[in-house]
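Apart from one protein chain that is not included, each protein chain of the complex appears where it belongs.
First chain written, first letter: the chains are A and B, and each begins at residue 1.
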Amino acid sequence: MKPPPFTYHRARDVAGATDLVAELGEDAKFLAGGQSLIPMMNFRLARPEHLIDIGRLGELSFVDVGPESLRVGSLSTHRAVETADLGAGFEVVRDTMRWIGHLPIRTKGTVGGSLAHADATAEWCLLAVLLDADIVVAGAGGRRRTIAASEAFLGFYTTVLEEDELIVEVAFGRPAPHAAVTEFAERKGDFALVSAAVDLDVSSGTVSGGRVALGGVGPAVVRVPEAERVLHAGGRAGTDLFETCAQAAAQAVEPPGDDDAGTGYRKALVRNLVVRACEEAVAR
Amino acid sequence: MTEPDKVLLTLKVNDAVHEVAVEARRTLADTLRHDLELTGTHVACEHGVCGACTVLVDGDPARSCLMFAAQAEGSEIRTVESLAGDDGSLSDLQTAFSANHGLQCGFCTPGFLMLAEGFLAERPDADREEIREVVSSNLCRCTGYQTIVDSIQDCAERRRNAKEASA
């Protein structure tokens, strides 16, 4: 299980990295933490001819906490976010990090790498979609654009990013004090079978709206409008509302099943994990 | 097919500086083991799950099978060979593993040692459940993990006691 050969390039700055990728074309890939790419290369399931190592781009490694926003540089590791003080309202981002693999993966894996890889159970994708984050990308020739998370993930390991585009930061626009992420996997640290994330608008024990996102139910992380409509209809923050919301979420999705975990079971997991996430969110 | 590219790297491992010329695709694990002859770091899955290859990169536990050696340039790498004293005396962590029978065949052990070394440096007050969660990062097929958790907890407690005693 040795990776296939490639040419190694080390980027000095973002512009250099994106220009080089543009020049090299589709056989070139960015290398950040490598925690998803390198295993695929070791299995020879990915064989980029060029790797552009962006690991030294210190300007992409930051966690910027503002009064009403949170900006995370794409090269920040999961561990850096896990141990950062993210300020009031963004605890959900910090607390979600513990679901990502294990400690030695979190010390190397990066926010941008995770978003760009776009696994259907990736926690960063789930957070970005849940909280309507903005994903800022840089392209060749100094181009920059901001992509709404809701439009970023197209399907199975696929994003709207152009080949020359590099994620530089993810920005969360407003605090989410009553948000929670929960998952189920057979083993600690595994990719989730199903993951559920909710962000509730709640005051004085009454829910007036909220957001629901799911991972592991299709080719990409999704928001579930059907479940959100239940939250917008409002009600007392409690089991009845949460179960109605969760039921709506379960009905809205059709996760692909396999021998060990069929569609029906996965839908049931959706229901139960959404309830659990709601309970954790409201308790926050 | 053309000859794969080689890169010339300067690696700082266990406080020593090494120059190696390796293929760009060579993993840090293979470079440590076969170019620097530091064979204490073991390779057992090459896809980042088992943790036998765990080393410290700038103090953080990391999978050396999921890093190209080229990515390690500029970082401080520590391997299991750095733990014992110059005279070969075992460190407190190594001693705790032996005293608690935290190893049997010993193949996964260097990975667990470096995992624990990095973790305890950051979280010296970790309790048993936290330790267990971190131990779940790596696979062991011999011990059933209990004595690995015991070993790390034992070491942490001794360090805390020693710190209190000296305070």
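Please note the rule applied: a residue touches a chain if its C-beta (ideal position, glycine included) is under 8 Å from a C-beta of that chain, and two chains touch if they have at least 3 such contacts.
Just so it is clear, contacts and distances are computed from a predicted model.
Visitor: Given that one chain of this complex has been left out, which of "Calcineurin-like phosphoesterase domain-containing protein", "Sugar ABC transporter permease", "Xanthine dehydrogenase family protein molybdopterin-binding subunit" or "Acetamidase/formamidase" is its protein name according to UniProt?
Guide: "Xanthine dehydrogenase family protein molybdopterin-binding subunit"
Visitor: Identify the residue among A:Phe90, A:Phe153 or A:Phe184 that touches the chain left out of the display.
Guide: Among A:Phe90, A:Phe153 or A:Phe184, only A:Phe184 touches the chain that is not shown.
Visitor: Which is it among B:Val49, B:Ala72 or B:Ala126 that touches the chain not included here?
Guide: B:Val49
Visitor: Give me the subunit A residues in contact with the hidden chain, please.
Guide: 1-5, 43-44, 184, 186-191, 259-262, 264-265, 268-269, 272-273, 275-276
Visitor: What subunit B residues would touch the chain not displayed?
Guide: Spelled out for subunit B, the touching residues are 1-4, 23, 25-26, 30, 33-34, 37-47, 49-50, 52, 79-81, 83-84, 88, 90, 92, 94-101, 103-110, 113, 132-133, 135-149, 154, 158.
Keep this in mind: only the chains that are shown with their structure count from here on.
Visitor: Express in whole angstrom the distance between the two chain centres, defined as the mean CA positions of subunit A and subunit B.
Guide: 29
Visitor: Which of the residues in subunit B end up touching subunit A in this complex?
Guide: 4-5, 7, 23-25, 27, 30, 46-48, 51, 54, 57, 60-63, 65-68, 70-71, 74, 115, 119, 133-134, 136-138
Visitor: Inside the complex, what are the residues of subunit A that reach subunit B?
Guide: By the definition above, subunit A touches subunit B via 1-8, 10, 31, 34-35, 38-39, 41-43, 51, 53, 55-56, 79, 102-105, 107-108, 188-189.
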